[in-house]
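Heads up, one of the protein chains got dropped from this complex, but the rest are sitting where they should.
Letters are used for the chains, namely A, B and C, taken in the order the chains are written, and counting of residues starts over at 1 for each.
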């Protein structure tokens, strides 16, 4: 066991995957000598050499596109997009190729590739450094989308993503990269993609969250439980494919539902989860389901950012309104 | 009055906008000499010259990016993306710049630009020619997203889009480009962006659709009304910003709701509409709201395409299940 | 070596055989056996026959959209013949001759154009990536293929094809730069057929040659008569050998002409005059190769007729089989989104299955 933060767990997952499988290669902007702007790839070039961990040219379409070619020809590329807001120049390659190569060739060629990217706000950053773009991937057939919320999950999910036969978008909540530490096993392990985690059980209401919102929601729930409510918290962990079963079973039990996310509200991920609940547990609902999410403005720069993302206080208020409906 | 199909109405809207405003310029791949692969820009280069209607280089990021610069410097570019599936190389410019220039400069610089693109399936086309990607725009703050379903609307909405002070994504349902004709006034007119249209009133159920799905839904409704049901059909027309009011008022009246769309189901536009109905009319609902939408596979090539998009028969069956719930 | 000495800013187009089938540059003439030449010639003829017959079927309403290759057979087959079987190709969508030369069954090719993804499930040894519709995007894949080959200790080369229009895309630039920086075993072949749909090469890029774009990446760039199969072979061979030796990537501009429409949905008379097309007929890559082969005694009119008839019959039979192939089974569209159906896809499959069974479809 080591006590690691989320970033260190991500690093360990790559390190052990490279150790176990010579075909795992890591590249992206500044991931080599520097070990990445967040140091997620720290030490990998020194340990595995410049062919296995290298600085790419400054071109996201090349990062994804060359990764696709490598994956087809036997490698397992784990590429880093420096911030999720910079994935756009590579989005064409992700959507039109990585996601579709298997289908296009009826599984002759496949793209076992992981595209890592720090995402989300709360770090007082420049423009395009704070987006939550999971819907842009999750609405695309052929991609899997994974978001860990703890160091333990980060390691297990990333190792599973690297083993996965299909392209996985691995979004890392940078706001909690170093927020807390956790015991993480030293040996390699995998957490299955496509399974949500019931973080805590409860009777009165079901709340789904992921990434950095899990902690905010946990804090809100603690407060509400102190007031006598019993709330079930589900960490979605895999944004796509969604683990509908776990969610629906929970709502059938609790009768109330909310989803908390950092992405913008309109046409955001919350709409999907509420619709799933409508489809699978409508008759169990005792209150209208609710989404607690960022507003539909452009993500503000730091001096306005606190207005944007849901915080603990807002979550408490909103959950209460569902509980007391 | 002229009797025009949707494509001709689009052409007339551009023609009259260019006539009225010297700052309107039109460009994109093959829009000049050829008048576009669908002939939407037919005759414009001959009439207005090569500076006002020209063939771009084969580069969507350049089309959008240079359009942004033109818009900032006083022009009103109306650019064509040949098929919506080819907008991806230009998506970075759309999301990170067109959508945000106003906010970034607190309205010093703005991007009054229209990005036209044929979209949707049903034309037995090659890969990437059949996508319905409205969510990728509608989830992005700063963009407006408009989809006409008739020649009359196409002209009025496009002329409004060209006048709009902000970037408008104008998605044209190519499947019905030439499907039917309609009387279209010869004089310029505008249809307000942001307003849905009640295509027909009804008492038992509300159905929202847009683009090519409006006609399919209309046919389905005719069948169901012959069986004695009364269904209200709303053509959303503007995908973003959504006209919540019209939808909610309708559902409060009818108590039942379905949305029909060509986009993929999961994290698709239907989730948003169902959530809006949950938020605004939950207590009025007599049945779980339903989405009738394309499946979550890659859009199949022609020999599998009929499995993909909802057709009249499927819509009838699904609407019935809501009506009879 | 041509690639080391050729200057795309100064030198003329590389040509070995002129339009009369005469060898005008014997020094550069590649060392090909008559058998090899005949294989090349036959592939070009086969390609032309496929095109012609498919266009005919299309006019009869029996075919979906199709992109013909008429006029570009030498650019395609001349380069493909210089490639080793294990070398990778990342094609665009107008490379019929390359597919054929590398052994793609016509069955698959037709299946693809008929709108069935199974068409691109080629025999593994073909080693051509599937048709890539987003212009120039495939060039990035070629860099990764080459990187992986070297990484795995293999000396396979990866060839990417792109059109003159495709050189405008950002992906063109990034792929060339990646290959240059990583010194990967790549050869990039531009089929400059003078058009991107209706858009002329002159308004696509203003450089004297497209080959000179190589200078922006510090790699060799060379302009070749794309209608001269020997020139295409010789230059590609040199580029491929060079790449295989580890000496890095290069860029080849095959100067040719799209004799037909962009696709069967296109009407080229809107944007070009017949005379222009006529002038290029005179440079037809197949005619001049045939003249050469006949003058060397490797081929004659009888063989031509016999071969053409036999191939035409084969095309007809293959097409008719495909024509009857019908829709894909419902499973097909669900089973290759991921390695395993997700629960959501499984549920959607069951619903669709029930629906279509009920509908009797």
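Heads up, the rule we're going with is that contacts are C-beta pairs under 8 Å (C-beta built on N, C-alpha and C of every residue); 3 or more make two chains touch, one makes a residue touch a chain.
Only a predicted model underlies this, so the values are computations on that prediction, with no experimental measurement involved.
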Next item on the list: Would you indicate which residue among A:84, A:132 or A:266 is in contact with the undisplayed chain?
Entry: A:266
Checklist line | Contact residue for the chain not shown (choose from A:15, A:29 or A:134) | finding: A:29
Notebook entry, point to check: In the complete assembly, which of C:217, C:271, C:319 or C:338 touches the absent chain?
Noted result: C:217
Item checked: Residue of B:17, B:41 or B:61 in touch with the missing chain, whole complex considered -> B:61
Next item on the list: Could you please point out the chain C residues that touch the chain left off the display?
Entry: 9, 168-174, 177, 180-181, 203-208, 212-218
Checklist line | Those residues of chain B which, in the complete complex, touch the missing chain | finding: 23, 25, 51, 56-57, 59, 61-62, 64-75, 77, 89, 92-93, 96-97, 101-110, 141-142, 144, 165-166, 194, 241-245
Note to self: For chain A, which positions touch the chain that isn't shown here?
What the structure shows: 29-30, 32-35, 37, 55, 57-59, 61-62, 85-86, 88-89, 124-129, 265-266, 295-298, 300-308, 313-314, 317
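Operating definition for what follows: only the chains that are shown with their structure count from here on.
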Margin query: Let me check something: if the centre of a chain is the mean of its CA atoms, which chain is farthest from chain C?
Written below: A
Margin query: Please tell me whether B-C or A-C has the greater number of C-beta pairs in contact.
Written below: A-C
Margin query: If a residue has to touch 2 or more other chains to count, which residues of chain C qualify?
Written below: 117, 133-134, 170-171, 332, 337, 342, 344-345
Notebook entry, point to check: Among the residues of chain A, which are close enough to touch at least two other chains?
Noted result: 61, 89, 92, 96, 103-104, 141-142, 242
